[in-house]
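Every protein chain of the complex appears in place save one, which is left out.
All chains are identified by letter, namely A and B, in their written order; residue positions are counted from 1 within each chain.
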Amino acid sequence: MTAGAPLQVRVRDIVELAPSLKRFSFEPAHGGLFPTPPAGGHVMLTLRDGARVMKNAYSLVSPPMERARYDIIVRLVAQSRGGSDFLHRKVAPGDVLEMARPVSLFPLASSAKKHLLIGGGIGITPLLSFLPEMKARGARFELHQLATGEEVPVFERLLAPYATGEEIRVHGGGRAAFDLAGLLSRQPLGTHVYVCGPHALMDAVTGTAAALGWPRGKIHKESFGGATGGLPFRAVLRRSGIEVEVGETQTLLEAIEAAGVAAPCLCRGGACGECVTPVIEGEVDHRDDFLSAEEKAGGKVVMTCVSRARGPRLVLDL
Amino acid sequence: MSDQGIKSRPRYHPIAPDPQGRHHLLVVDGPDVPVEALAEGVTPSAFEVWTVARKSAVPASPAMDEQAGAVRVFRAVPHLFSALEERLARETMGLRLYAAGTEPFLWDAYGIGARAGLSPQEMAFAHVGTQARRIFCVHCRTVMEGVTTSITTCAGCGAPLFVRDHFSRRLAAFMAVQIDAEVPGEVPQAEELYS
Partner (left out) sequence: MTVQFKPAETFRDTFTYRKSPEDILRFPFPFPEDEYMYSVNIEPHVRGGPTAAFQAAFDIDEHYIAECRERERVLKEDPKRCQVLPHMMAAEWDSLELIMESLAQDYPEHFSLTKAGDLWTWVNRPLNIHQSFTFGKAETLPCGPFEYITRQAQGDFTLQDQRDDNLFVDGGMVTTQADWSLEFDIGMSFHEWHGPVPLAHEKGVFDRALKYLLRLQCGQPVRRLNWTMTVNPRLDTSPENYPVWGPDKASVTPDNVAEKVHLRVELQTLYRLPRSNAILFGIRCYLTSVADIARVPKWRRRLHRVLRDLHPDIAAYKGLPRFRQTVLDYLAPLDDGEPTSKGIAPDTDVLAG
């Protein structure tokens, strides 16, 4: 789905939590309040480093009632594509950045009898936004954070405001010392498990839970989406005599509209059929729910609001 | 006259143990597991089975034998349901609950499972036996059991009711609506449809 107008945000402050961990706090650049953030939500920050533009996703760690600021925690990654490096080294309080509105693909289940949260390293961030919401609901939960030995105190400090009982534990002994199967086996009916962290941890949790008979609908992992956007390509609008470049994070429809062509559309989400456009040349990457399997295989039409080109070029009868 | 076109009607399938499940508990509303309730090649020994004898002189259950192949006998359906609630309250993730029997029995079992935290992915049902319906009069909320005709008279408010196919899993009943509300007295012939 399209993102809606992005937010302009100003950096309020930057706090170093650990040598490679910084918390960035943002406020609305033009005053006022932010929209209430979804629990488990994340934002895409646009980072401009000279000519280079990066868009990276970060979980919001600030609580839902806090609308004067949005907080994220960024780990400086050694082999970063530049996003974390840019944030750690080149962004300062007062800087204004573009941030997409928060989106949630990792929500808290409303009907869960218990929430079991498992975090690894920086994966703690979406789980942090769950804590105030679970407290507000009076929900039963358990949180297990896996960290390296040196970072155990960092995470204990972050979690301290919520650690009133035995529900929160930080484990420094590495994955081998963490009895994942035992933890999952003893959970009562109606428990949901949520995991965020390195891929190996997420695979271990989702795989072990499934093997122990947890149904798919009760296993949740944060993947930040992934299916939106894609490789850039060129769209040739034959009847209009225009060519547009469709960027990585831009939809074909948005690129067409940005070029001043009024293309038909309605739902902007691949479901209603209004934006169907004939294809003259090029292979389509269909991502909609409207066309039949035959229509998709035929490759003669494309839903411009969500679908893209499989190759470098699409020629449209538009 | 009926509205058999309704897509919300539950669909039932013969039961087989879910290979993903850790433990399989099958409850039935009679003394044996009906053969037609199980999928081809599946035997009751794959499940822990709970049955209903409809007899009072049933000995108290043996010491907790809660594995595949075990059979527990209860005096009547309410007796079984009270034990089911207690059992689910102390169960752990990985359980699968199955039920075979009449439609009201299945959805009453579903309600106990749902309140204990089980989702539809963790339960499966086979409808065996009478097609007679439990109905819910939408006007006065009276519930009637064992309805076999397309039209019946509400035991609560006296309305002549058309028995719809619209089914509520929560109420474990079909909706019934007054058939002559627009022109009082205009009541078609009832058909014997659900037996």
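Note that in this section contacts are C-beta pairs under 8 Å (C-beta built on N, C-alpha and C of every residue); 3 or more make two chains touch, one makes a residue touch a chain.
The structure displayed is predicted, hence computed values, not measured ones.
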> Which residue, B:31, B:78 or B:120, contacts the hidden chain when the whole complex is considered?
Replying inline: B:120
> Which one, B:42, B:58, B:76 or B:177, makes contact with the chain that was left out?
Replying inline: B:177
>> What does the interface between chain A and the hidden chain look like in terms of residue numbers?
In response: 1-2, 4, 35-41, 64-65, 101-104, 107-111, 133, 136-137, 217, 266-273, 289-290
>> In the complete complex, the non-displayed chain touches which residues of chain B?
In response: 3, 5-9, 119-121, 136, 138-139, 141, 159, 164-171, 175, 177-178, 181-184
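Criterion: only the chains that are shown with their structure count from here on.
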> Any idea how many Å lie between the Cα centroids of chain A and chain B?
Replying inline: 42
> Hey, which residues of chain B end up touching chain A in the complex?
Replying inline: 20-23, 88, 90-96, 116-119, 121-122
> For chain A, which residues count as touching chain B in their complex?
Replying inline: 112-113, 184-191, 209-210, 212-218
